[in-house]
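For reference, the structure is listed below as C-alpha cells.
Every protein chain of the complex appears in place save one, which is left out.
The block that comes next holds subunit A.
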Amino acid sequence: VFPGVRQAQWLTKTKLVEGLPPAVQGIVDNPALGLQELEERAKHVVSHARLWDTAEVAPRREKYCPVLFENLIHICRLMSGKYPSLSKRMLARNCRIAATWERESILLQVRGLSGILMNSMTPIPPVASKEEILATKEHVLETFYPIAPTIDLQEVNVYRELNDTGQCFRDGYPYSHPHTLFFLESANVRTDRFRPEQLRAKMLMFAFGNALAKAKALHGNDPKVLEQPVVVQSIGTDGQLFQFMVFQLNTTDLVSNDGVKNLVWIDSDQNLYERAQCVPEVKKGVVMKPAGISGFQPDTFKKFLALYLHGTV
C-alpha cells in the first residue's frame, strides 16, 4: 500500500539520507584503489553471467542472478591481494535472523532467512559524526495517521522472544560482526520478485534486525543510546538493478518517538548495465541490436566494491 521504506522508517525509528555516506563515497572516488582496471573485469563478469554461462541460448534469472553475485564477490575477494585485512571476512549463506523490539507499545519482530550475510572480525566504524547523530533528535518521524503503522504486517503470537545473531552463530564465532547483507531477487516470474521499493524496505528491516541483535549482544538488553553505533550494510539486486544501503544503529531506545534516531543512507535503483542481448536482434537483414552487454555503468560496480571494502580501507 505504502512506499515500503517510509513505513519501515517509522517501525525502526530511522532517518533517511539519500545517497551513500561520505566515507563510502570517498572510497569510490579514491583513485589509489585502481578501480579502473577492474572495470574491464567487471564487464567480462557481467557478460559471463548473462550470456556465456549456459549451454543453452540464454540463462534464466534464477541462474544468472546468483552467478552475477558470485562473480562480483569473487572480484571483490581477489582485492585481498592488495589489502590483506580483507581476508578476515567470511560469507555465510542461509542464516536465519531474529530480533524483537517494542515501538510505542507495539511489539515487533523480524525473522527469517536473510539471504547471504558477510561477517567480519572487526566492526565497521560509525559513518555519521556525533553532531549528525544528535541532530537527528530534531527530526520528526513521518506518521501515517489515520493508517496504523503496522498495516500489512503479520500479527502473530510470539511465545519466545528470540534476540541474538547468536541464533545464527554460536558463541565464540571469530567473525562476529555482521558487515553486509546481500539480497538476491532471483525468481523467474516477475510477480514472485520484490519490487525495488519493497526490496529496499526488506533490506532496511533485516539490516536493522542484525544491527539490533548485535547491539543487544554487545551492550545488553536495556534500551539506551549507543556510545558506539553499530553499522550494517546491505545490497539488494535482481540481476540488473542494485540497491545500496548503509544503516547505522544509534539507539536501542525504540519505544518513544523522540530522541536520537537511527540513520540510513540509501542509494537506490542503480543499473549495472542497460541490456544484455544474447542473440542479435535482426530486422529485415539489418542488425538492430548487436549481441552483448550494452550500457555498462562502471559506477555501480565501484559502489559495490566500495561497500565491500568499507571498514578495512
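Here is the rule we use: contacts are C-beta pairs under 8 Å (C-beta built on N, C-alpha and C of every residue); 3 or more make two chains touch, one makes a residue touch a chain; residues count from 1.
In this text, contacts and distances are computed from a predicted model.
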Ask   = Unshown chain, UniProt name, "Protein transport protein SEC23", "Replication factor A protein 2", "Mevalonate kinase" or "RT30 protein"?
value = "RT30 protein"
Query = Of the residues A:Q36, A:N94, A:S129 or A:N221, which one touches the chain left out of the display?
reply = A:N94
Residue of A:P31, A:G172 or A:G285 touching the missing chain in the full complex = A:G172
Ask   = In the full complex, which of A:E70, A:E104 or A:D253 touches the chain missing from this view?
value = A:E70
Query = List the subunit A residues touching the unshown chain?
reply = 41, 44-45, 47-48, 51-55, 66-67, 70-71, 74, 77-78, 80-82, 84, 86-87, 90-96, 167-170, 172-175
